[in-house]
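A single protein chain has been omitted from the complex, and every remaining protein chain is retained in its original position.
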Amino acid sequence: MRLAGKGRNRDAEEVRFRFDGRELRGRAGEPLAAALMAQGVRVMGRSFKYHRPRGVMTAGSEEPNALVTVGRGAGREPNVRATVQEVHAGLEAFGQNAWPLVDFDVMAVNDLFAPVLGAGFYYKTFMWPRRFWEKVYEPAIRRAAGLGALSGEHNPDPYEKAFAFCDLLVIGAGPAGLMAALTAGRAGAEVILADEGVEPGGRLLSEDETVAGQPAHVWVATALAELAAMPNVRVMTRTTVTGAYDQGTYGALERVSGHLASPAPELPRECFWRISAKRAVLAAGALERPVAFAGNDRPGVMMASALRSYLHRWGVVPGRSAVVFGNNDDAQRTARDLAAAGVHVAAMVDARPDAPEVPGVPTHRGAVVTGAAGGRQGVEAVSLRLEDGREERLAADTLAVSGGWNPTVHLTCHMNGRPVWNEEIAAFVPAEGAVPGLTPAGACAGVFSTRGCLEAGARAAREALADLGRQAPAAEVPEAEDAPYRLRPLWAVEGKGRAWLDFQNDVTVKDVKLAARENYRSVEHMKRYTTQGMAPDQGKNSNVAALAVLADATGRSIPETGTTTFRPPYVPVSIAAMGAGAQGEGFAPVRHTTSHAASRARGAPMVEAGLWYRPSYFPQGDEDWEAACRREARMVRAAVGVADVSTLGKIDVQGADAARFLDFVYANTFSTLKPGRVRYGLMLREDGHVMDDGTTARFGEDHFVTTTTTAAAGEVMAHLEWVRQGLCPAWDVRLISVTEQWAQFAVAGPKSAELLDGLIDGGLDKSAWPFMSCGPVTVQGIEGRLFRISFSGEEGYEIALPARYGAALFEELATRAEALGGGPYGMEALNALRVEKGFITHAEIHGRTTAFDIGMGRMVSAKTDCIGKAAASREGLSGPEREQLVGFRPVEEGAAMSAGAHVFAEGAEAVRENDQGYVTSVAPSVAFGGWLALGFLRDGRARHGETVVLVDHLRGTRVRATVQEPVQFDPEGGRLRG
Amino acid sequence: MRFSGLKVIKEGLTGNRGWRPHWRDPDPKGAYDMVIIGGGGHGLATAYYLAKEHGITNVAVLEKGYLGGGNVGRNTTIVRANYFLPGNSEFYSHSLKLWESMEEELNFNVMHSQRGLINLFHSDGQRDAFARRGNAMVNQGDDAILLDREGVRQHLPYLDFENTRFPIYGGLYHPRGGTARHDAVAWGYARGADARDVDLIQNCAVTGIDVEQGRVTGVQTTRGAIRAKKVGVVVAGRSSQVAAMAGLRLPIESHVLQAFVTEGLKPAIDHVVSFGMGHFYISQSDKGGLVFGGDLDFYASYAARGNLPMAEHVMEAGMTLMPMIGKAKVLRSWGGIMDMTPDGSPIIDRAPVEGLYLNCGWCYGGFKAVPGSGFSFAHLMATDRHHAPAARYRLDRFATGRGLMDEEGTGAQHNLH
């Protein structure tokens, strides 16, 4: 309910929103949980396993209970913390993990079966009959489990990622963080102050206390005004630092527009930041911890500090009559504030025998709450055990609990730092130096007074700046609350009934004890067996208490039992934010050749090849791919075809040692190649297998241009640079990739020379361009290169011009080809032509192939040292046991073979033990009609002429085929020599 | 104690007071017939099968931390038999068969869920490569179905078929592939081994391997010296360090592989989906979390944690493939230490020291291998003969070049997998 005149947001605009279909009113900008509380809504969520009704417990992102779904349609967002989602006009939220409504959930029947649904029960049952797991048990479990539901539709909202850099990153803008930012900002350092909240200030906004003699929130406003005036300080609100990574890298999630009623279309919903910080101050504060007692999960049971936040910031309380239960002075603070606000405080129950009193509030010292009783809507009565052992029962609808504070050590664990137990505050504190460059300050380091936090923040900033060689003037630390932290550790109250530790996953004290009894005594075993700490709050509210209960159950101290650790992210981060930019086509670059538009204009379907797009075929009329492929291949064999080959990697190699270098990186020899000539090259990896192949042209004594396959261009370039820099650093050789600088086109077919004769300045004198020659040419005065090489088996050339002329050159070539009865051809025809010729691509050199396998073994063994030579000489990389490159031709003419089929001897059963090889490439053949294939066959070179069976279980085919030479068409090469 | 639904109900009605420890915590004896170093999934399975298949029960499993604390407790829980190279093919096929009877055998529900795995492909060339793989699976006696684009759409209607960087051409469907509850596998084998009198010794780090005249005689540990005639090293992630205690250098580099889980969600993904172009794979746990991962971070590391570039890359792959998961929130990320071999396949072999046996090099695929690896390694340790399905996992294959198993075709040398 809302308390008249209370709350720092009392002037906020009143807006309408909906929860589970009901229209409600709230104040714009307040957390949804506050608005619901104001309207008397107590049940905001359902627990994971027992579907228990749950109310809000905290006032922050650690909230375990009040998880809702926000929005409808494709963009609806499950598992939103009602403590974080801000109310705006038109906000629609829904309860989740419940049917039909969160207020009345049929699945709550699970709670009746709780005795048999204890820790790990599912490991002991559901095993019979075997097929029932997938068919019956698992679907039922899956439907009952989970929390909210995804929409199942593509994400419709924009998300972004960004980088930021600073000298000092301050994480958290409570008292410690504000002082750290002020100190560093005044010293001129580049500062980013990131805070999870809607407004900076941390606990200072939630407490009734003074700083520098004025209300704490007024001091915060003054500090923020000073920071805002500093150009070197950037304050980022609604920004949670989610992870600490190596060398001062931090991840952060900014909630950009989810709080706006009608966000501008250009605003992302969230932005994921990568912050590179020279130093960081962790001022993340602390989280108040619950105490386990029977029924402590009922709506109306809340953290005491959260209750104060709702009261002071938003002027709301969950009920009219409260009991406060604690083991430290926050009990008194809470009782005092509630009483002052006019809430009836039925009792203050303090586990400490020496607890201070609060005037006007009945105080029970040395007493504990043993249970919270009530109905579906939450607490109605609270049971106490007094110091003298008497039991008492009080009517109350609100129970504020403070079990003390756990420093928010999470980020200090992200690089494997293990927090250390501090007996004095009965809590874990960060390990020294857990994250290089990051200093914890204030409550996250176990300092709980406001004054102590202010001092720690200033000190941490000064130390960080000193590390960076900057002097920061000693800041004047304002006067503030400086009370000692007086705590009597209390984790769980003995008694009947279920006492919750992990609220969300429904892990109770009994579950932890059962795990211990079954010998899951290691903390890790206990967690994994009970699922303690695995829920969306990741144990923020429960890990330490569960550890304490385990320690008690196993007769060990807490440090002996273990520690707690946390992994990134600190708060859950949407996949859309961390994966921003990739949805749709943004996942990888798209590379277009200069002929791309022209190919598209001619109707060519484009296919991906190593990020590039290449035309598959150029259809005429209603041709399908096969008809177009056959026509284009015939055109090349009979007239002339033009194909863009610019995607092949091109590396310019220069220097006095260029030839020697190529001899070293290729399995063949280039030092003997004459200028003006081209040679095929086979490149091995150092492991002796084929890495890539391509042609290399020698333009001068010290100048080569080598080509790679499209897919391997980057890999080859990195490899060559490695060899150059790492293995022959003293050689005079330089490399540069010129792939994008040249547009290069294959002109192939018996009329290729005729075409080029009309194009090249001065015409083409065929006798000056023998097979495997190269040299400079000009086209309309533009300097280019011509190579007499062929991948089709026909007389062929490749002509290259600077890329800016590529589009025009392609049009020119295509038009001229068409005039000669030819035209452009695509990847399908290119493939069909090369299969007839037994030329290999990465279908054949798939990484496991050796030079021996493709019939080039002798070339390697005859060479002096080169990359891969030693490893290629291993016994296992050659010999009759290996599968060798062969051609296949179907016995029955026109039978369609398929790549991926395996090869068996005739009559042999198609099982692994009889497997003889496999088919790598299949293409239509214009030379022979029907189809041809390439593949690998055990001892294949000795088996030409043999009939084998190509078995493709998946496509349901068995084709008898004869084993052939890989080169099936024009084996003498008469055609390509022209 | 036999587990059953009836037992769970009976205990539930009587206050759950009858449950007993799933395994003992014995002190180490001075000598055993065999010592297994490493109480992870593979080590526990080895101990179980030594006892069950070979009657060898005077065995200790030495674990420096807690049982199942290695990669069996930090993986993406996928179980499959979709390899295609001889060696891997028969091994994973055997392992999957053991998975299929594991629950009855161990009387422990490891929640092995054969929900089906789909490997997507995005070009004709990839289709052919997957066809070769699928045909190899069928040749081996396993199951594989080649789906076209519409076939994929029937199974996975939520993928982005229209507006994505790598359009979906189809998928290789492996119906028997699936997932399992990873921790439970370790616990099930531990319970089974313990019941057969194997000593499972936690918090016992091996600090030395005793070798006399080329023969293993025992190990030194933080809980005293233990003599043994045979010692098995099953410590993926720490193989190099333990092998070094016997003077060995292994063909292994250690790398970090990250994985991620989201908050619990109602059922959204019913299969295991693998997107090779993005090095991304995903499934949904029975608790509702989307469990997914990607490629190695690609630098040698023992930190068991990764960095943002790969984490973001994984999320990006998810967003281009299935943008419906955008609103799911990553709850936790973690890293495992992967034993990377040059060819990406494991080693189950005798070491060049008599009485010392190696089980290592599982790269990022060790989870599904747990039963097969334990079975084959137990066979090797018990009989000194290779178990047929694992006979190709030889240590000397790199020296000879014979029988390299480079499934990815990226090369049989380090840092290419």
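For reference, chains read A and B in written order, and residue numbers begin at 1 within each chain.
By definition in this document, contacts are C-beta pairs under 8 Å (C-beta built on N, C-alpha and C of every residue); 3 or more make two chains touch, one makes a residue touch a chain.
As a working rule, contacts and distances are computed from a predicted model.
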Just by its UniProt name, which of "TonB-dependent receptor", "Sarcosine oxidase subunit delta", "SCP2 domain-containing protein" or "Carbohydrate ABC transporter membrane protein 1 (CUT1 family)" is the chain not shown in this complex? "Sarcosine oxidase subunit delta"
Hidden-chain contact residue, picked from the options A:5, A:21 or A:729: A:729
Out of B:342, B:374 or B:389, point to the residue that touches the absent chain in the complete complex. B:342
Among A:92, A:111, A:226 or A:246, which one touches the chain that has been omitted from the display? A:246
Contacts from chain A to the absent chain lie at residues 245-249, 274, 276, 415, 436, 686-687, 718, 721-722, 725-731, 864-865, 869-871, 873-874
For chain B, which positions touch the chain that isn't shown here? 238, 240-241, 244, 249-254, 298-303, 307, 309, 342, 398-399, 413-415
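Criterion: only the chains that are shown with their structure count from here on.
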At what distance in angstrom does the C-alpha mean of chain B lie from that of chain A? 22
Give the list of chain A residues in touch with chain B in this complex. 48, 75-79, 97, 113, 115-118, 121-128, 130, 133-134, 138-139, 141-143, 145-155, 157, 159, 161, 243, 245-246, 249, 251, 272, 274, 414-416, 510, 514, 517-522, 524-525, 528-529, 531, 534-536, 538, 567-569, 572-576, 578-588, 590, 607-608, 685-689, 691, 842-843, 846-848, 871, 874-877, 898-902, 910-912, 915, 918-921, 951-955
In the complex, chain B residues that touch chain A: 3-5, 7-9, 11-13, 15-16, 19-25, 65-69, 73, 86, 89-90, 100, 103-104, 107-115, 122-125, 127-136, 138-141, 144-146, 158, 160, 163-166, 181, 183-184, 187-188, 202, 262-268, 278, 284, 286-288, 303-305, 307-308, 311-312, 314-320, 323-334, 342, 397, 399-404, 406, 408-413
